[in-house]
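Please read the structure below before turning to the comments.
Removed: one protein chain of the complex. Kept in place: all other protein chains.
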Amino acid sequence: MNGMRAAGALALGAVLLFLLGPFVVIALAGLSAGETLAFPPQGLSLRWVIAVFGMENFRASFWLSLQLGIGSTLLALLLGVPAAYGLARYKVPGREAIRTVLIAPLIVPGIIVGLALLRHAVIPLDLGVTWALTLAHTVLVVPYAVRVVTASLDNLRTDVEEAAVMLGATRLQSFFRIVLPNIRSGIIAAFILGFVTSFNQVPVSLFLTGPGITTLPIDMLTSMEFVYDPSIAALSALMALLSIAIVAVAERALGLSRYV
Amino acid sequence: MAPQQFGAGRAVFDDRRIGMALAAPAALFVALAFILPVAVLLSGGFQGVDGWTLARFAEFAEEPLYREVFWRTVKLGALVTLTSAVLGYATALAIVDAGPTWKGRWSGLVMLPLMISPVARTYAWIVLLGRTGFVNQVITGLGLSAEPLRLLFTETAVFIGLVQLFLPLMVLSLVSALENLPADVVPAARVLGARWPTVFFRVLLPLSREGLVIGGTLVFTGSVTAYITPAVLGGSKVLMLETLLYQRVSVASDFASASVIALILIVMSVVTHALLKRASSARKR
Partner (left out) sequence: MSDPFLNLEQLSLGYGASLAVPSLDLAMAEGELLALLGPSGCGKTTTMRAIAGLLAPRSGRITLAGRDITRVSANQREVGLVFQSYALFPHLSVFENVAFGLRLRRVAADEMQRRADEAIAMVGLAGFERRLPRELSGGQQQRVALARSVVVRPRLLLLDEPLSNLDARLRLEMRSELQRLQRDLGVTMMYVTHDQSEALALADRVVVMREGRIAQQGSPVDIYERPRTAFVARFVGFENVFAATLPGRLQPWLDGQPGLAWRPRGVVLGQGPHDGKVLGASYLGESVEVLLQTDAGPLKAQVAPDGPRCVAGENLKFDLPMSSAVALES
C-alpha cells in the first residue's frame, strides 16, 4: 500500500504543480523588475503592478467590468429570486419547462449568445454597447441566480411560511420577513457566483464590445498581441488574486461550496 | 344562507397565478433576450436563396478547412477528456486517500484555478511556451536543441492549456463519486487477494462510473466550446470551432457559416448535457 500511497502523492503533487504553477509563473512574471515579459523574471519589483493602476485603458475596462458585474448580477437576482420562489412554492403549469428555459443559457456557448444578441437584438433595436453588454451578462447570470436560490428554498420548509400566515402575515410579509432572511446566504452566494462569472466572461462579450468600450478580460486579450511588457502579467495576477479573495471570503462566511 | 359551492379545493400555495406572475419576468426575459435571438441565428443556417435548405451544411462539410477544424475540435476534446480522466483518477484517489482535513484542503487547491479568469490562466502558458519562454530556455540551456522550439500556436499548446483549464472539473467530479463509495469496498477486494490494477479496473472504475461520466461530459463540452485557450494558444494557425466562428464573422462577415458552426456547437453541447443529466439523475436514485 505504501508504494501506491507514494505514487498517489507524487501524482497529486505533479497535478497541483501543473494546475497552480502557471499562476505562480504569472505572478512572478508580473513582479518582474525588467522591461520585457520574461520568466524567470529579471529581479522582483512592484513597478508593473503599480503601473497597471495608472494605465488609463485598463482602468476604464476594469471599471466597466466591475459595473457590468454588479449591474447584471443585481438584475439577474431581481428576475431570478422571484422566479425561483414562484417555481419552488407554487404548482405552476409547465414548471419543469420554465426551469429548463431559465437554465438554458448555461448550455449554449457564450459566443453564440453574443453573436445572436448582436445581430438580432442589439442592431435591430439600436442598443448602446453598455446596454448590450448588460443584457448579455444578465442572461448569462440568471441561471446561476435561479439554481442557487432554488437550492436554498428547497432547504426551507413550507410550514414556516404557513405559520407566518396563521399569525397574521400576508404572503408578501411572509416572504420579506421569513423567507428572505432565511435564504439570504443563498442570495449572497448567487451574487458572488454571478459576479465572478460576469467579470471573467469573454466569449459573450466578444461581439458586443465597441471601440473604446470593452471589458477587462477582452482588453487583456487584445493587448496580449502587441504588449510585450509584464503589465498584462501583473494585471492577470491582480485579477486572479481578487477572484481568489472574493471566493475565499465567501467560502469562509457562507460555505459557498454548498450551493454550487 | 345555504352553504355555497366553489371551485376545486385550493391550499395556500395552489394559487398558480401568483407563481406564474413571479416566474414570468425572468422567463420572458430569457425567452426574448436569449432563446429568440439564438433561434433566429440558428435558423440562418437553414436559409438559402429560396428559403429552407440544407445547402449551408453541405457547403460547410465540403470546405476542407472547416472539416479540419471540426475534427480537430472533436479530437482535442476527446484527448483532453481522456487525459483528464487518467490524471483525474490518480489525483482523486490520492485526495480521497488523505485524511479528512487534508482532503478538504487538497480539494480546495484543485478548485482554486476554477476561480481565476481563463485569460490569466492561459496567459501563463505564453510566458512558459514562447520562443524566449521558460521551457525553451531550459531546452536550449540543457542543449536538447540548438534552436528554440515552436511550442506556441500548436495543437499541443492548446491541448495543454485545455487540460489545465478543465482537469479540476474532472478531479472534483471523481472525488465526489469516490467519496460516495461504500467504505469497505477496497479493503474487501484486497482481502480477497486482488492486486491494485484489478482493484482499480474491476472495483473502483465501475463504481465511480457516474462521476466519470459527469466529469467527462463537463470536460468534453468545455473543451469543444472553448474560446480563450484556442484563441491565445492556437491563434489562427490552430483554429477550433469557436475561434473559427469568431474569425468568420469578424473577418468575412460570413454569417451563414457562423450559423452552421453555432448549430454544431449547440448540438454537441446539448447532447452532452443531456447525457450529464441522465447520469446525475441516475446517481440520485
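Letters A and B mark the chains as written, and numbering starts fresh at 1 in each.
Heads up, the rule we're going with is that a contact is a pair of C-beta atoms (placed from the backbone, for glycine too) under 8 Å apart; a residue touches a chain by one contact, two chains touch by 3 or more.
Values in this document were obtained by computation on a predicted structure and should not be read as measured data.
Asker: Using the touch definition up top, pick the residue from A:V24, A:M166 or A:A245 that touches the left-out chain.
Answerer: Selected residue, touching the omitted chain: A:M166.
Asker: By the contact criterion defined above, which parts of chain A meet the unshown chain? Give residue numbers in ascending order.
Answerer: On the side of chain A, residues 157, 159-160, 162-170, 173, 177-178, 181-182 touch the unshown chain.
Keep this in mind: only the chains that are shown with their structure count from here on.
Asker: As a quick test, compute the distance in whole Å between the mean CA positions of chain A and chain B.
Answerer: Result: the chain centres lie 17 Å from each other.
Asker: For chain B, which residues count as touching chain A in their complex?
Answerer: On the chain B side, the touching residues are 12-16, 18-23, 25-27, 29-31, 33-38, 40-41, 87, 90-91, 93-95, 97, 106, 108-113, 115-121, 123-128, 132-134, 164, 167-168, 171, 196, 225, 227-228, 231-232, 242, 245-246, 249-250, 255, 258, 262, 265-266, 269-270, 273.
Asker: Provide the residue numbers of chain A that touch chain B in the complex, in ascending order.
Answerer: Chain A residues touching chain B: 4-5, 7-9, 11-12, 15-16, 18-23, 25-26, 29, 37-40, 79-80, 82-83, 85-87, 89-93, 98, 101-102, 104-105, 107-113, 115-117, 119-121, 135, 138-139, 142, 146, 158, 161-162, 165, 171, 196, 199-200, 202-203, 206-207, 217, 220-221, 224, 232-233, 236-237, 239-240, 243-244, 246-247, 251, 257.
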